[in-house]
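Pasting in a structure now, in structure tokens, and then I'll have a few things to ask.
The complex appears here minus one protein chain, its other protein chains still in place.
Labels run A and B following the written order; every chain starts at residue 1.
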Amino acid sequence: MASETLTDTAAAPDGTDTTPERGLPDGVELARALEAILMVVDEPQSVVGLASAVGRPVKEVRASIAELVADYDGEPAADGTPRPRRGFELREVGGGWRIYVRSELDAVVRDFVHTQTPAKLSQAALETLAVIAYKQPISRGAVASIRAVNVDSVVRTLLGRGLITEAYTDSETGAIHYETTELLLTQLGINSLDELPPISPLLDDGRDGFDDVR
Amino acid sequence: MASETLTDTAAAPDGTDTTPERGLPDGVELARALEAILMVVDEPQSVVGLASAVGRPVKEVRASIAELVADYDGEPAADGTPRPRRGFELREVGGGWRIYVRSELDAVVRDFVHTQTPAKLSQAALETLAVIAYKQPISRGAVASIRAVNVDSVVRTLLGRGLITEAYTDSETGAIHYETTELLLTQLGINSLDELPPISPLLDDGRDGFDDVR
């Protein structure tokens, strides 16, 4: 039956959501409010940000998001009700949650959206980006000494693409230090720098400019 | 169960969709392809347009859409499986289908939008607006290449604020060209674009489309 209120007939995580919810209109299920918000957002939304938007505890919002992920992924509900694997999915990328087309369907959707694909980064830009990602915050000079070439024009490209940003300027040397942005995480499809593949300390022989590679 | 392929376990309209589907990758359910497309499109999509995109008969697409509407509205599946009433809905507006926030959740989303939107334009938005003002009509891609950043979200903001509008769509490339509105003139306190102060190129480095800046 089409219920008039927005109760979650099939996908209630458990029985706890039947109490009136703070910060949400009466009868509005948390999961439904979250999916409504996710329909209009433009940027990845953190659990904390979502929690404050709906006026609910972070823990509850986190659980509700997890349930939505399972729901869209087609996992059966807690009570065993089967659910279809949706054409879209909820992904945590770049520090927050957003709705994506499920990757199997990217080809179907491709013709429908005319997104402008930015030019591919050069090998030099990728390597510079990697150095900054692992050693941030880092000055241009320090990147240049690792790559053994001047990196100014490449740094400019990366700044222009919004993949890195100025973290701070050293008050003594005046050297600008760079760090990576959330946009980089988004473009890598990861959620935090912890997801970068580990890089070895190589030769940990304590030499200047070398021992601090992580 | 989480099936690997995109089969519609709960929401199959009836038994007719089990035959291999033309125009879609193997194992992709029509409804899943449609909801993927509908999740990313900005404009309402006609049934005919959708049908040609997925390479399926209009009649089938129409039935699948009707089933999606019922699905999102929380009507039980044909086999009686209960389904939640989603926070979003599929509505036909102006001859096309698009996903909207379910109206019962307007208040929640309104609060969210209100707290999320800054009252002032960002520096990025102002610069993009300035580029459009001086080079209109101009496509998003052309603005992006001048600004060397992705401007999609900023252009959306400016459209939303009524400071720019769509001038025309290039019939060859399909690129939408934007121009500024009367509202911008009002905000700047001028009567016509001719009153914009002339800017002289700092560096006439032959950058494409740079010499014709007024």
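Keep this in mind: contacts are C-beta pairs under 8 Å (C-beta built on N, C-alpha and C of every residue); 3 or more make two chains touch, one makes a residue touch a chain.
Heads up, the rule we're going with is that contacts and distances are computed from a predicted model.
Chain not shown in the complex: UniProt lists it as "Segregation and condensation protein A", one of "2-oxoisovalerate dehydrogenase subunit beta", "Molybdopterin synthase catalytic subunit", "D-methionine transport system permease protein" or "Segregation and condensation protein A". Considering the whole complex, the residue from B:62, B:161 or B:177 that touches the absent chain is B:161.
In the complete complex, the residue from A:48, A:66 or A:126 that touches the missing chain is A:126. By the touch definition given at the top, subunit B reaches the unshown chain through residues 36, 39-42, 100-101, 106, 109-110, 113-114, 117-121, 126-128, 130-131, 133-134, 146-148, 152-153, 156, 159-161, 187-190, 195-199, 201-203, 205, 207, 210, 213.
By the touch criterion stated above, the residues of subunit A touching the omitted chain are 38-40, 42, 88, 93, 98-101, 103, 106, 109-110, 113, 115, 117, 120-124, 126-127, 129-131, 133-134, 136-137, 140, 146-150, 152-153, 155-156, 159-160, 169, 172-176, 179-180, 186-190, 192-194, 196-203, 205, 207, 210, 213-214.
Definition applied: only the chains that are shown with their structure count from here on.
By the touch rule above, subunit A contacts subunit B in their complex via residues 1-3, 5-11, 24-25, 28-29, 31-40, 42-43, 53-54, 71, 73-76, 81-88, 99, 101-102, 104-105, 107-109, 111-116, 118, 160-162.
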